[in-house]
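Pasting in a structure now, in structure tokens, and then I'll have a few things to ask.
Only one protein chain is missing; all other protein chains are in place.
Note that the chains are named A and B in the order they appear, and that numbering of residues resets to 1 at the start of each chain.
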Amino acid sequence: MITLTKDQEFKLPSTIHDLAVDPDGASLWAACLDGGIYRVNLADGKAEPIGHHQRYASGVHVLEKQDAILSAGYDGRLLWHDRSEAKVFREVKAHDFWSWQSALSPDQTLIATVTGQYQCGGYKYEPAPEREPSVKVFDTKTGDLIQHFPHVPPVESVAFSRDGRFLAAGNLMGEVRVWNLSTGDMTAQWTTPSFTGWGIIKGHYYTGGIFSLTFGPQNDDLYLAGMGSTRDPAAGNGKQLWEHFSWKAGEPDKVSSASNDDIGSGLMESLTFHPSDAWFVMAGRLESGQWNAAAFDTSTGTKIADLNLKARFCRAAFSPIGDVLYLAGGVSQDKDPASESPKPFGRLHIVRIVQST
Amino acid sequence: MSSPNASKSSDCGSPDHDQHRRRFLQGLASTGAISTMSWSGLFSVPAFAKIAKRQHKHCILLWLCGGPSQFETWDPKPGTSTGGPFGSIPTTIPGVHVSELMPKCASVLDKMAVIRSMKTNQSEHFQGISLLTRGDNPRPPFTRPTLGSVLAQQLGQLDSAIPNFVLLDPCPEGNEFKSFKAGNWAGWLGAEYAPVRVGGEFKLQDVDRLPGISEVDHEEREALRSFLSRRFENERQSAAASSHNAVYERVKGLMSCAPLFDLERLPQADRERYGPGTFGQHALLARSLVEEGAPFVMVANGMPWDTHVFNHEIYQMVVPDLDNIVYQLVTDLEERGMADNTLVVVMGEFGRTPWVNVKRGRDHYPNAWSMAMAGCGIQPGAVVGATDALGVEVTDSPYNEKNLFATIYRALGIDPYAEFDIPDLPTFHRVEERTEPITEVLA
Partner (left out) sequence: MSIRFVAIYILLLFLPLSASATAPQANWHTARTVLQDHCIKCHGGVEQKGGLDLRSIESTLKGGDSGPAVTPGDADASLLLEMLRLDAETPMPPKGDPLTPEQVTVLTEWVLAMGDESKATSTHSAFLPEGLSPQLAIDVALERSWLRHGYQPSARISDTHYVRRITLDLLGRIPTGEEQQTFLAATDSNKRQRLVDKLLKSSEHARHLAEIFDIVLLGRSERLPGSDRPLGRDDTWHAYLRWAFSSNRSWNTIVRDLIIARPSSDLEKGASWFLYAHKDDHQSIAASVAPKLLGKQIGCAQCHDHPIIPEIKQGHYWGMVAFFNRSYNVQTPAGPRLGEHAVGGNIQFSNLESESFDAKLAFLTGETVTEPEPEAHVKALYSTPPPEKFFEALNKPKDRKKQKRKDTPRYDTAPVPQFSRREQFAKLAIERNLDFSKAFVNRIWAMLLGRGLVHPVEHIDSIHPPSHPELLTWLSQDFANHGYNVRRLIRAIVASKVYQLDSVPAAKKRPPEASFACGITKPLSAEVLLRSLLIASGRTPGPDGSFAGVDELSVRALITRVYPDMFSESFSPRASEALLYSNNATLDALLDFGEGSLLESLSTLATVKESVQRAFLRVHGRETAAEELAACISFVGDQPDRFKHVLWSLVTSSEFRFNH
């Protein structure tokens, strides 16, 4: 049994898109909608900017050995920030379009970033083929492009396997591709229709997609999260959905998915395993139902704890020893943005985890 | 008539045809029936009449239903708290920037006019659509005709084969727009000025005369039908019957112009230029219909601009599509010498909020929004009005729907303040309160 208890809530100027936990245990790093990369002091919640992207910041990672912070943004750039000096010491233009998401390899030597602009490619607004490689892998020490892989844009999520041998990326159409990094071959490819809607109510286009993609304890376990399909793209009322695939055993096979009894509706943006691997947490926004962050048992897939913290969560992360859950995201922007001190709309919730038997 | 296809079938020229008609008319005269009713009306139904075209002007409305965001189109606020994730780019007008999602329009902005200070007062779709298609708030129980119906009546010719008001929209659904589409477009002008809807699943069917019916019989039975039916309509003063009869008057024209609606007939190179999506293909079709003489074509595509959820994720796709379509239309009209007599209007029913909501979306915002026009009667390169640094308020020259409609009518050479002279109706004006047009955008 576990219980999740909200402990503290910190406010940042704007929505937090990504979060990295500093090994020092005293701070977090946040990539925000205002483009800023912030260090958040866990003692008092003070957020101090260390760098800035020209557009939304979308990813932030700690390079421990280099004593650096690596961030990505909708400006298509990767920025290396000196961790103590708050200075950018390297900048790489990774994409012409956004870096939708980025992932750091477990040994911190590689950064993968995914991009892709959805452009009308057919009568029913099927996405057009990519114009630049959608998936790129850079060396975190040099900033050199190591590898790139083709996909169908827009590619919204990316993840390394636990052993660093595989890279997976998922797109708006629900297509997942997995590559073997040592050979560069694509080793698996499948499409799940569950996370994508083709608008028939409001207009013709695809919405949704795989917003989060995470390898499980085994290399061949891949967990996807997002929002179930909606007929009305403007409704935002698809299911709070995760799906678990096993992709190594020949044909990729859907092993399990969130049970209808456990979920309501709303976009889920993050799925993260607890350090124990006994359970994982999925977080996002509640449209209707009971929670916007919930813990699921890894072996049964059943919901074992949940929370409704009244915000949109973009990222869930655990403290290294697994006693704290950090949930980062935001609320609606101030309706008086021109006021002298607009209300902050970034939110960081600190949740205590108590495990009992 | 400008369409070669259309003229073929309406000028049948068969001697049988003339001879029989003479006999039919003589027969009617000999019964004495002509004196009892408006027999003259029998053969003046549009199928037989030829009325000179009153105007040679046309209008294409790219209807961005749902409410397009001004921030991601004509009034970007890059780098501000409301600007969203897109930047801005310079245009061919010095000092004027548009969203980086619109590079093609930026390259021809000096041929267009942009209004950045629209300020209206309906924030819900149904009321907003009504306001921006009719040009005024409702005054129940009277229903004001939509822009398309007014232009169909003012610019169209009664005997035109091509419908005077074509609505191209492939989406069968569409929440409030769906309700609006099912409603009364033509208002007090009557069903003859309602749109003919084509696109996607909406195809013109039953457009070929059955082999067993001669052309003469087909036309004359309609004349008889109309006579019998009008008698019922007149006796009961039934508006419903009047609408019913009006749709039959369209049959002949639609039969002759049906091939014009076939996308396949359009040149492949043009189809590629306009982009593969329904919106682009229909915009091209609109251009082609205008070339064939259609006075008004409204190109809609459901309500894709209503992005309460995933605003930026959707706009990164729909705005480039729009950018290309507007660019192709503007350059085509110029290259084909149509810019002087064809007005293109690009707008929706309101804009979207400066602030971003928790669903990654922008909500409805009538308070300060933008739209664009080009072509007939429009001052090229005019950029009118402005909003504050965050796009919250109009800071310069606010204009409402009445200003806009006065402008559109002026641009097309139509009196904005004409009275609608309809029996039993209070005095209505095309635009009420003699509201001024936006003179800066008028050529």
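Methods note: a contact is a pair of C-beta atoms (placed from the backbone, for glycine too) under 8 Å apart; a residue touches a chain by one contact, two chains touch by 3 or more.
Computed from a predicted structure; not experimentally measured.
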Displayed chains in contact with the omitted chain are A, B
Per the definition of touch given earlier, which of A:P150, A:G301, A:G322 or A:P344 contacts the omitted chain? A:G301
Touching the hidden chain in the complete assembly: which of A:S84, A:T183, A:N260 or A:S356 does that? A:N260
Where the complex has a chain not shown, which of B:Q122, B:S288 or B:T307 is the residue touching it? B:Q122
Return the single residue from A:H151, A:R312 or A:H349 that touches the missing chain. A:R312
Residue-wise, where is subunit B in contact with the chain that is not depicted? 20, 23-24, 27-28, 30-33, 36-37, 42, 119, 121-124, 127, 137-138, 141, 143, 163, 172-173, 178, 181-185, 191, 194, 196-197, 201-202, 204-210, 212-213, 217-218, 220-222, 224-225, 227-229, 231-233, 235-241, 243-245, 247-248, 250-251, 254-255, 308, 357-359, 363, 367, 393, 398, 424
What does the interface between subunit A and the hidden chain look like in terms of residue numbers? 235, 237, 244, 255-257, 259-261, 264, 285-290, 297, 299-302, 308, 310-312, 331-332
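In this text, only the chains that are shown with their structure count from here on.
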Cα centre of subunit A to Cα centre of subunit B, whole Å, reads 44
Would you tell me which residues of subunit B are touching subunit A in their complex? 65-66, 79, 81-82, 85-87, 170-175, 275-278, 280-281, 301-310, 313-314, 316-318, 320-321, 353-361, 388-390, 392-393
Please give the residue numbers of subunit A that touch subunit B in the complex, ascending. 14-15, 33-34, 54-56, 74, 97-98, 117-125, 127, 154, 172, 199-205, 207-208, 231-236, 267, 285, 311-312, 330-338, 342
